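For this depiction, one protein chain was excluded, whereas all remaining protein chains were kept in their positions.
Chain lettering (A, B and C) follows the sequence in which the chains are written, and residue indices restart at 1 in each chain.
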Amino acid sequence: MRRYVHDQLFIHSDSAQARRGLSWMNRLMVTTIFLAIMLTVLASEKTLFEPHRRLFIATEMAFGAIFGVEYLARVWAVVEDDPSAPAWKMRLRFMATPVALLDLVVVIASLLPFFFSDVAVLRLVRLLRLAALVKFSHFSIALRELMHALSDRRYELLVTLALGGCLLLLGATALYWTEHEVQPEAFGSIPRALWWAVITLTGVGYGDVTPITPLGKMFASLVAMCGIGLVAMPTGIMASAFSDAMQRRRALNDPTLGPLPGDETDLT
Amino acid sequence: MRRYVHDQLFIHSDSAQARRGLSWMNRLMVTTIFLAIMLTVLASEKTLFEPHRRLFIATEMAFGAIFGVEYLARVWAVVEDDPSAPAWKMRLRFMATPVALLDLVVVIASLLPFFFSDVAVLRLVRLLRLAALVKFSHFSIALRELMHALSDRRYELLVTLALGGCLLLLGATALYWTEHEVQPEAFGSIPRALWWAVITLTGVGYGDVTPITPLGKMFASLVAMCGIGLVAMPTGIMASAFSDAMQRRRALNDPTLGPLPGDETDLT
Amino acid sequence: MRRYVHDQLFIHSDSAQARRGLSWMNRLMVTTIFLAIMLTVLASEKTLFEPHRRLFIATEMAFGAIFGVEYLARVWAVVEDDPSAPAWKMRLRFMATPVALLDLVVVIASLLPFFFSDVAVLRLVRLLRLAALVKFSHFSIALRELMHALSDRRYELLVTLALGGCLLLLGATALYWTEHEVQPEAFGSIPRALWWAVITLTGVGYGDVTPITPLGKMFASLVAMCGIGLVAMPTGIMASAFSDAMQRRRALNDPTLGPLPGDETDLT
Partner (left out) sequence: MRRYVHDQLFIHSDSAQARRGLSWMNRLMVTTIFLAIMLTVLASEKTLFEPHRRLFIATEMAFGAIFGVEYLARVWAVVEDDPSAPAWKMRLRFMATPVALLDLVVVIASLLPFFFSDVAVLRLVRLLRLAALVKFSHFSIALRELMHALSDRRYELLVTLALGGCLLLLGATALYWTEHEVQPEAFGSIPRALWWAVITLTGVGYGDVTPITPLGKMFASLVAMCGIGLVAMPTGIMASAFSDAMQRRRALNDPTLGPLPGDETDLT
């Protein structure tokens, strides 16, 4: 039975298993973590939390118990990794791994009294736990390829970032010059004008701060137009990076379009 | 004559007919449905509907009559599909198909009394009817290719969606932390802050809710910048997917660039 | 001398001349039209126009005179096209061409009394004149290739447009349902809600109309997220279209990357 629990909870991710996906226990854990995150999000809304205080705390405790049981089950079953080694040594070594420590933090975060409502948000650390689990699935292959393609073009993307930074600084300075006398609250210094510059250059455009002098509007128009280029450049770089990655992959194993070779990793 | 009506109303979409496009009766139906949708949209505006109440109801009734006649004509003419089978059996079987049921719903929706103005909007179910008709044309080939290309990259697109979800949650949590004391109405809980996060990360930026503390503005700037990446990633993935689909298609039938093989489907 | 004026004003666009660019007289005309458009734009601003009324009218008259002289010069010099034909026949035939009629409209628009200030904007018809001239330059080759690439994917782009239209209608209907009781002015009918839907889906996000109910905000979030896809799809289609056009061009004339063959057109 310990053997079965071990195989369910630990993922020896050879590429065969990666294609089969997660075991049912791990699927259950993914669902539980997802629900626990939802609970933390909803509990932050006072108008929901106050009338159902007990329900929220009870559910939180239940989630804490599930995470605790899972943690203990992993500590108990880890011995199966290497049956010849002494059990306590295996367990201690496992408890010192980052994944196990993260588990422990998640369990403790769940069992902390609920009263410290500002600390409750810390439970979102479960996102990390989710990420550690999701890593073993079709998503991980897609994620790794995306990251690989982006890292191939890291200098191009950094150049875009640097150009964006210069544009931000120049735009903020231009608006500071033209508007700081008329709107000292919004454009009274370069750091203040930078808030306007970010919101304009990214195309968000809240409208809480807008130029009112004709010259300021001309500079703002220029910044807004540059914003299009600043969206277009990284998009173009990413598009060519992904095209490129796809062609290289096809050149390697042409007809099947299956997963890349060298997909075998062995993590928990 | 029943033969002619049948050939006009039913589409045996072999690829030859797909290239010829819709029959004139079906073109008429597409136009009618389009006009009927327009009518439903306009009728929801009280300042238009109240002064011309009778005109609106009469036109709606006329559209209902057209849809009713078309439905009956299809039931009548469907027998031609297989002249050897018994007519009533063919008709009943046809009336049980999803497309015929959808037709019936459209007809009934048109004939419902107009007084229940909130229900009137249900007539937009005609959009589905439109979709079922438009499926047989050049559009359907383009649509199928786009869908095919996107489904090839479904994991990459889902990874983008997941990253976007994490960003939303982290951004909302950061703003909840920094702003919930100053603006309890807008940032008093994570679900409330999520509204701000969605509107910022997608670049819409209404400006109904904006951070006012310096730290909140810094986090908001980060979220706005990540928003560019969140637009750039799916765009890049789609660009490479469409490029890829185009190259595969050309590799299959190089000089003609005609429709793909295997285009023959037989739907109503 | 008539020969020289003819060669300057008329463009026999063989590809050799397309590469040389416009003649000096035509460059002068491009500049003049550009300045005349600027004048029309500035004249619409009362605070500029009223104090310098005479200057504006005089400049406008001067531009009108230049356009008149150019028109007469073209009518005079067109005879050189075919010296053997009778002069009056050539001139009449030229005056009936669309380009010459457009010229005449531009001249008349310039000489109309300036008092009808609402009509003055009609002078922007000069934009067309500008387009007719600019057609013969490096721009025309780039423009033609862009148009060609886009027309290759017209069905894909129309599918995007149709999906966008459906999203607009569904989004507007959803917000009409959830918000028409709370905000009858902004969401009291589907046509009214469509204004909100367009501004949200395109990512402009003025913020003059925003949902205030929780359900409305959830629907609005969905619409805003779909907006990202709606930007990403045409961008991806265009990226793959342009990539494709570039590869085809290189396959045709590999090392030179010069203009396409068959560039010879003969327009005025």
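In the analysis below, contacts are C-beta pairs under 8 Å (C-beta built on N, C-alpha and C of every residue); 3 or more make two chains touch, one makes a residue touch a chain.
Only a predicted model underlies this, so the values are computations on that prediction, with no experimental measurement involved.
Student: Using the touch definition from the top, which of C:Val79, C:Val106, C:Leu167 or C:Ala239 touches the missing chain?
Tutor: From the options C:Val79, C:Val106, C:Leu167 or C:Ala239, the contact with the absent chain belongs to C:Ala239.
Student: Tell me which stretches of chain A touch the chain missing from the display.
Tutor: That gives, for chain A, the contact residues 155-156, 158-159, 162, 166, 169-170, 173, 176-177, 188-192, 194, 200, 203-207, 210, 217, 220-221, 224-225, 227-229, 231-233, 235-237, 239-240, 243-244.
Student: When the complex is taken as a whole, what residues of chain C touch the one chain not shown?
Tutor: Here the touching residues of chain C are 37, 40-42, 44-46, 118, 121, 124, 127, 134, 138-139, 141-143, 145-146, 164, 194-195, 198-199, 202-208, 230-231, 234-243, 245-246.
Student: Name every residue on chain B in touch with the hidden partner chain.
Tutor: Residues touching the hidden chain, for chain B, are 203-207, 235-236, 239, 243.
Convention: only the chains that are shown with their structure count from here on.
Student: Between copies chain A and chain B, what's the superposition rotation on C-alpha atoms, in steps of 5 degrees?
Tutor: 90
Student: Looking at chain A with chain C, do both copies bring the same residues to the contact (over half shared) or different ones?
Tutor: Same, since over half the interface numbering is common to both chains.
Student: Can you work out the whole-Å distance between the CA centroids of chain A and chain C?
Tutor: The answer is 44 Å.
Student: Counting only residues that touch at least 2 other chains, which ones in chain C make the list?
Tutor: Each of 203-207, 235-236, 239, 243 in chain C touches at least two other chains.
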